[in-house]
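Only a single protein chain was left out; the remaining protein chains are all shown in position.
Per-chain numbering from 1; labels A, B and C assigned in written order.
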Amino acid sequence: MNIDEALKSITDRFGSRILAVSRRSVKRAYMDIYPKDIVDIVRYIFKDMAFRFNIASAVDDFDGLEVIYHFSNDAAGFVISVRALLKDKTDPHIDTITEVTRSAWWIEREIHELFGIEFDGNKDLRPLLLPDDWPSGVYPLRKNFVVPKRDSRKEGAE
Amino acid sequence: MFLVFPGLIFSGTAGLVIGWVDRKVTAMLQWRVGPPWYQNFLDLAKLLLYKETLIPKGVAKGYFLGMPLLALSAATLASTVLLSANGSLRTGFLGDVIVVVYLLMMPPIALMLGAFSSTNTLATVGASREMKSMLAYELPFLLALSVPIVKSGYALKLGDIINYQVSSGAVIGSWSGVLSFLAMIFCIQAKLGFVPFDSPEAETELMAGVYIEYSGKALGIFKLAKSIMIFAVPALIVTLYCGGIGSGSPVDFIKGALEYIAIVVIMILIKNTNPRVRIDQAMRFFWGPVAFTAALSVILALMGY
Amino acid sequence: MSHKAHVPIGPYHPLQEEPEFYKLVVDGEKVVDVDVRIGYNHRGIEKISESKNFDQSIFIVERICGICSSSHPIACVQAIEDIADIPVPERALYIRTINQELERIHSHLLWLGLAGHFLGYNTVFMWSWKYRELICDIMETVTGNRQNYAMLKVGGVRRDIEKEHVPYILSRLDELLPKLDMLKGAVLDDPVIHARLKGVGVLTKEAAIDYATLGPVARASGVDIDVRRDHPYAAYDRVKWNVITREEGDVFAKTVVRILEMYESASIIRQCLDKMPQGPIDSNPKDVPAGEGIGLAEAPRGECFHYIKSDGTNSPMRHKIRAPTYMNFPTFRETVIGETISDATIILAGIDPCYCCTERMLIVDTKDKDIMNVEKLIKLSQEKTARLKEKMGIK
Partner (left out) sequence: MGLKEIILSKSINVFHLSSGSCNNCDIEILDCLTPRYDLERFGITLVGSIRHADVILCTGSANRLTVPIIKKLYDEMPKPAFVVAFGACGSSRGLFKDSYNTGQPIDEIIPVDAYIPGCPPKPEAIIGGLLKLIEKIKDKNKGKIKG
């Protein structure tokens, strides 16, 4: 099964719910979908087509928060990334995929902590990386978060 | 006499030298160079002279500082009595075996009380283990100890035990002697807290368990007491089982010294060959096989073998 | 042991320096539940990398984890090359492979030493770390530093392997292989280790797939994945080597996979050294257009995943990094529940999280509240070995 057959079987299966498919090379392909269809598509790719779930990564694009789920097919050696764009940056929501694969549990906790994206249905979104005294509502990997510059030149910095 | 010859200075330095031999042999086994000979002395001097002694808040000061002194005095007294009865002075008094055994039990108890008083739960866990390991090895220790006494006609004087052995061959020669010697070796391994049974101050685990709160002079005194113990206990074994160290002629002295070194080497080898044993396993081990061999040896001794 | 002692998490307790903090809830000897709290080691690398340009971020990526400091840069460099389709000269591919495989041996030897230490075999610990120095010597001559090699660069490699280095590397490898056989014999033919590791912490194939595990952990459970063969990069498709898999999925299988992988790495290095063509080692690309790129590399512990999105400027807009242990960690929960606490350390070591992570365990005993820390755990596992030794009559 090479990358074109895989893309074809996904687009046949989901038809209009796939917004755009861009095949960058024989090894990489990106797909845009609506955030609400994420669970069905992930279940189809992970369970039926037996891809391996690499990781999910969120990007603070200027026109919204993108959450990209990367799946790799090891037999044929290519990676398909499914991208969901969350336009509402103040209160971003997306369904959790932890029932499909338990490996997504940690990455959802991390994205929730660093980007502030709510994963509906994931009951355990405790902080994973940041210290407990981290002010809530501050998301370090958002573009609007600027690392406070420490001017250590002055004597006795804070 | 107490302070100089057999007492603090001599046994202290001897203990430190043996401690160094132990560190050097362990290093050799791991292809490492190991510390220079004066290392233990420097460590001790540093602790005693220059390090600040910290006393944690809310600690019974008298207890906390008193315990190291108690341990040191008990250990020194034990080694003095042992050596004086052993050397050419032969000035032992009736029942000095019991006194020596009792005094040798004092330092671990002092250590334990010090650890309990230091209100640090790591220390209390270590101290409770020390208590358990003491319970474990005291029974077989006393049983094994009674064999030389029984064999030398119920003599409670170190001098008589030595005379008996000089006249009719070392206690270790007999069946019961060998058995009780074996049991004794394990007991002193635990008494000195060497590796297989050193869970009270398990260094990787409870981070120096019982010693955890001690620093500076108090820690130095405790270490000195321990090194005197390391010197005194094998000496006790030599007197009880192999006819004492010095009894006049230089040949005897060399023989005694060789036996002494043999015992120390045995202990170090045991220390380096196996991993640390958990405290409840140690107890089962002591109450089980070791106590059995000790009891067996006493029966054999009574029947005269 | 009915005493109720709470080991405090005091300031000077070794526990507080760990990147991970495990809480094993035990009932007597059995492990009932595991909770993990990481974050002590979080340095916000992804945010830093956004303020650095592409060349600088490679240096940061190297310092994510001390013992896979050639896998992350390769993945990161390949992600950037994926964005801009930058050609990489042939010789540079071979040098990358050599660098990666040398590091695999060095990391597996380190792991072997640690596993030996947890089982109470301090001689294995001393041995493997002693022979690991051979690899560090090679690294020092070729790249100048024992770890953090800074060999990688977008579009090629920073330093060439000169002709006089080749005999040096080969002689060191020849020196290493007999020692490796000795270590293999000491570990794999030892009945006590069989008793200690066989059937312990079994990860079934289905669980391995569901948890998307990677590297030796997955290969030991029969999941036949290896980035070097599936997504071939550097010079792995130009040399002959085979992927080692086992079916049992227990800690023993993981040990076997790692040890045999060391032999494969040695043979890969040898093939690369004599197949390496002469030629340039850097195609020095000028700029990186806007776009996205994914880079994969097979670290000693599994697949490193780097996703870089660039907006045309010379610093990445987003740089997502995922270390292999990130996916393997949760399997610890799966494999340790139901096992005894004395096996907990060795099961965790089986996953081979980066070195300082294995120091971080705390056991809360439901019944009598006796919390034990990790050194006691190590001791427990060392005693179990001692008991097995006695039972088998070997001293």
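The rule is short, and it goes like this: a contact is a pair of C-beta atoms (placed from the backbone, for glycine too) under 8 Å apart; a residue touches a chain by one contact, two chains touch by 3 or more.
On a predicted model such as this, the values are computed, not experimentally measured, just so you know.
Participant: So there's a chain missing from this view; which of the remaining chains does it actually touch?
Facilitator: When the full complex is considered, the omitted chain touches A, B, C.
Participant: Which of these touches the unseen chain: C:Arg63, C:His194, C:Arg333 or C:Arg387?
Facilitator: If we include the chain that is not displayed, C:Arg63 is the one touching it.
Participant: For chain A, which residues lie in contact with the unshown chain of the complex?
Facilitator: So the residues of chain A touching the unseen chain are 130-131, 133, 140, 145, 147-150, 152, 157-158.
Participant: What residues on chain C make contact with the chain left out of this view?
Facilitator: Counting only chain C, the missing chain is touched by 11-12, 14, 16-17, 19, 39-45, 47-48, 51, 59-60, 63-67, 69, 110, 126, 129-130, 133, 140, 145-148, 354-356.
Participant: Spell out, residue by residue, where the missing chain touches chain B.
Facilitator: Residues touching the hidden chain, for chain B, are 23, 27, 30-36, 38-39, 42-43, 45-46, 49-54, 203-204, 207-208, 211-216, 219.
Quick note on the criterion: only the chains that are shown with their structure count from here on.
Participant: Which whole number of Å gives the spacing of the CA centres of chain B and chain C?
Facilitator: Each chain reduced to its C-alpha mean, chain B and chain C end up 45 Å apart.
Participant: Where the centres are mean C-alpha positions, what is the separation of chain A from chain C, in Å?
Facilitator: 25
Participant: For chain A and chain B, what's the span in angstrom between their mean Cα positions?
Facilitator: Chain centres of chain A and chain B, defined by C-alpha means, are spaced 64 Å apart.
Participant: Could you list the positions in chain B whose residues touch two or more of the other chains?
Facilitator: There are none in chain B.
Participant: Name the residues of chain C that each touch 2 or more other chains.
Facilitator: In chain C, no residue touches two or more other chains.
Participant: If we count contacts the way the header does, which residues on chain C are in touch with chain B in the complex?
Facilitator: Chain C residues touching chain B: 1, 3, 5-8, 10, 12-14, 120, 122-123, 126, 130, 373, 375-376, 378-380, 382-383, 385-387, 389, 395.
Participant: Going by the contact rule set out above, which residues of chain B touch chain C in the complex?
Facilitator: Touch residues, chain B against chain C: 30-31, 120-122, 124-125, 128, 199, 202, 204-207, 273-278, 280-281.
Participant: Using the touch definition up top, name the residues of chain A that touch chain C in the complex.
Facilitator: The contact residues of chain A facing chain C are 24-25, 27-28, 30, 52-55, 57, 59-60, 68, 70, 72, 74-75, 77-79, 81, 101-103, 105-107, 127-131, 140-141, 145, 147.
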